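Other chains dropped; remaining ones untouched in position.
Residue numbering begins at 1 within each chain, and the chains themselves are lettered A and B in the order written.
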Amino acid sequence: MPDQPDAVYARKLQEVLGGQYDEITVAMQYGFQAWNIHIPGKYKDLLYGIAAEEFGHVEMLAKMIAQLLEKSPMGITDKDVQSDPAVAAIIGGTDVQHAIVAGAGARPVDSMGNPWSGSYVTASGNLLADFMSNANAEMQGRLQVARLYHMTDDHGVRDMLSFLLARDTMHQNQWIAAARELQAENAESLPVPSNFPQSKEHTPVSYQYIIFSDGAAAAEGTWAKGEAPDGKGEFTYLSAPDTSAPMPAPTHPDSRLFGTTELPNIVEKTASAVQDKLHKE
Amino acid sequence: MPDQPDAVYARKLQEVLGGQYDEITVAMQYGFQAWNIHIPGKYKDLLYGIAAEEFGHVEMLAKMIAQLLEKSPMGITDKDVQSDPAVAAIIGGTDVQHAIVAGAGARPVDSMGNPWSGSYVTASGNLLADFMSNANAEMQGRLQVARLYHMTDDHGVRDMLSFLLARDTMHQNQWIAAARELQAENAESLPVPSNFPQSKEHTPVSYQYIIFSDGAAAAEGTWAKGEAPDGKGEFTYLSAPDTSAPMPAPTHPDSRLFGTTELPNIVEKTASAVQDKLHKE
């Protein structure tokens, strides 16, 4: 539990409770991947287990936020409080809905007050793609927790973050291990989806690094020459796009959609020119 | 250009134009990563270049959608059309805003009509985290394009998708190559962020696989034993959570937030019991 209340920090902590890359997101993401999975066994059990753990982290963070808000000045009228600019400053940085809407409780929103959204969840049914998505979520999440660690001196809060950092270390490693295992078992490989027939993609550009902007330094990278990570091609290098795709003609949809098209105007303008001429004569 | 109009397919194609993991997203994501980058050179040039290429794909898809909508029946009154259930069925599957709002044009929305959102963009300033996010986006994106490939027989559309599939192959490989290069150069390593001092995380659980749910098969994975992918620890295994974190006491925030707390009730109930007793006497 925190050493002392801190409503401004409570707001910041909302990011790892209800933000794009954090506990509600990973709990729901691993849940949906588990419920939609096509194979029984270790991957399914892994997803179920970590989902359950992450729901525990949601609770841990929600309770910490409520503790941080408990005795904090939240803009409630009190002459001493109001006349102290330092306190006023603290009030300036709070999530004002913590007081007005939740009565000093946690909320399913991020640190800027945006409600958590189902659009944060990725669950495609392709496990290699999804495990990479999970590794990505754990990386962004651990990065945010590490940043938050330096924004407080509170021992109770730091203890909790220290625990979350360790679990994020575990989960990053674990999704990467799982992604490797999938590939080792030939269940899936790069490029995802690997069982889409290579013959159906336009292979001349499948491993070609094409420079579309001014910076030439990009040619120095390992993505511009040598074997590609998928082991199925060799990177080549093209200093500028050479294909100028032929532009299709503009569309002329049904006139009852009242778009602006050239045809009626030409007719009309001709007619009006004729009329003008007749009038003058 | 498409062989023929197909308003239902135009709607589906919106997913890879304006959905969570597609062309507007990657164009903006690589753009924001480039604008916020902290180092000059090859990574910056790479981000700029691919961002520019992806904006080209946005245009390519928008134009294809407009072509697919050009002559398609879109529910405009016409006796022949209305009495044909097959045509009516087609209408059932369209994005009705294509006709009503855009006059047969593309829109910055996904295949269910949700507007594209800035929350899809990831740009954290940590390049390893962000390159993993980019690899993830290209995997989910290529998967969606591969699915869309089988939902049409149109040669023009398939040609375009075939091209996009090849570029997604390239981009998946490239972000993975870039992530490896970052690690080879010691710019960053696992777990992200690697320069957060390990001493500050609760290391006893940093490599511990803890079973939180029923499925035991997860213990068979490479994430439950052996060296972790970050090379900094050894996975251990725990068959059930052993730490029962002590529950903090419930909070009692300022009474002017009018939450329900036990204290006032006890007072009130005692008072009312006393009153009751007095009344009866």
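Quick note on the criterion: a contact is a pair of C-beta atoms (placed from the backbone, for glycine too) under 8 Å apart; a residue touches a chain by one contact, two chains touch by 3 or more.
Keep in mind it's a predicted model, so treat the numbers as computed, not measured.
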Where 2 copies are displayed, count of copies in the complete assembly: 6
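To be clear about the criterion, only the chains that are shown with their structure count from here on.
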For chain A paired with chain B, centre-to-centre distance based on mean C-alpha positions, whole Å: 5
Chain B partner contacts - residues on chain A that touch it in the complex: 1, 20-21, 40-46, 48-53, 56, 60, 63, 66-67, 69-71, 74, 76, 99, 103-105, 114, 117, 119-120, 122, 124, 126, 128-129, 132-133, 135-136, 139-140, 142-143, 146, 149, 158-159, 162-163, 165-170, 172-174, 176-178, 180-181, 190-193, 196, 200-223, 228-230, 233, 235, 241, 245, 248, 251-254, 256-259
